[in-house]
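Here the complex is missing a single protein chain, while all its other protein chains stay put.
Right after this comes subunit A.
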Amino acid sequence: MVSRAERGPIADWFWTIDRFFLATFILLMGIGFMLSFAASPAVAQRINLEPFFFVKRHAAFLLPGLALMVGLSFQTPRQVRRTAIILLLVSLAMMLLALFFGQEVKGARRWITLAGISIQPSEFMKPAFVVVCAWLFSEHARQPEIPGNLFAIILFGIVGALLVAQPDLGQTILTSAVWGGMFFMAGMPWLWIILLGSLGAGGFVAAYYVFPHVAGRVDRFLTGEGDTFQVDTAREAIIRGNWYGQGPGEGVVKRIIPDAHTDFIFSVAAEEFGILFCMALVAIFAFIVLRGLRHAFREQNDFNRFAVAGLVLQFGIQSMINIGVNLQLLPAKGMTLPLISYGGSSMLAICVTAGFILALTRHRPEKRALERSLFRVAQGVPAE
């Protein structure tokens, strides 16, 4: 135990970190590792790898991820902002490079290989983008003559264009939703909301007509006809698991679900550990989102407020899209389940998100002081 009297960085961290966040993040990572034993051997065998190939890789990414998360949580909000700016610039540059030099996987140029390691820069772009947008919105709120909102819109345009160019519609939707949520929070006028909302809807319609695979997926979701193998097997897995699950290692449908270790890990979890377990998992995600928003609610600093809200929004919406697809509430869309799914870039990037959240939700003396001062003001300064 670290003494409260100590004033070193470790002690500071220990006494100021939001331990609920830290615990749930680590819990989710643990669950993800556990589920990788259930989900990935079948996938590995299917593509003729040794059964525990993905489990080992998962573990190999878990430790650096954990270190990254904890390391980032030591940062002050100012350092977070700087890290984010650098990360955003680097990842945008890499996304641009990926467009021209990246290897094409399943018809999309999302990956870039650096020193033998494949990286999906758009994953790292997300938390950085959120933090930078939060900064721009907060600057605008602080000084309305600074065109922070305009910059944020331009930045969103750049990011959106890069994502659509890949193309990666899932990330585009996620990024748009997070950005829209932050803008909404930052006090977007209702007229703009309607305008942007209809623009977003128009974007959906455009995507439907421009990208045949999007049209196919939406059609299949709406009509239930065509090749619905993925979602059908996912549904079968969940219902087969029922309330209490078939038991660890007892899953059968998991063997045939495509992407069981990434996009459909939730269904695998349901088959082996049951729907009650999945409900607990959903509750953990809901807890993280609501706790983050509660932090934002209490926060005095606009940058911290927008950043924390934006980051948990990203976390929450990503989890909802993933689970929604698994539960056939949304059209099929590749999206990892944060901290649970296998995937090097996405896992490290989510650790960055978690690290940022932890860093921004630490108890800070100035925050406490401000709270007290407001309290005093409200009380009225006693006459002397």
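As a working rule, contacts are C-beta pairs under 8 Å (C-beta built on N, C-alpha and C of every residue); 3 or more make two chains touch, one makes a residue touch a chain; residues count from 1.
One rule holds in what follows: contacts and distances are computed from a predicted model.
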Undepicted complex member, UniProt protein name, chosen from "Cell division protein FtsI (Penicillin-binding protein 3)", "Stage V sporulation protein AA", "NADH-ubiquinone oxidoreductase chain 5" or "Competence protein ComFC": "Cell division protein FtsI (Penicillin-binding protein 3)"
Per the touch definition above, residue among A:I17, A:A84, A:C278 or A:A307 touching the missing chain: A:C278
Residue of A:G8, A:G30, A:G157 or A:G187 touching the missing chain in the full complex: A:G187
Absent-chain contact - pick from A:V55, A:A152 or A:A309: A:A309
Residues of subunit A in contact with the chain not shown: 42, 45-46, 141-143, 181, 184-187, 229, 233, 235-236, 238-240, 242-243, 252-253, 255-256, 270, 275, 278-279, 282-283, 285-286, 289-290, 293-294, 296-297, 302, 305, 309, 313, 316, 320, 323-324, 327-329, 366, 369-370, 372-373, 376, 381, 384
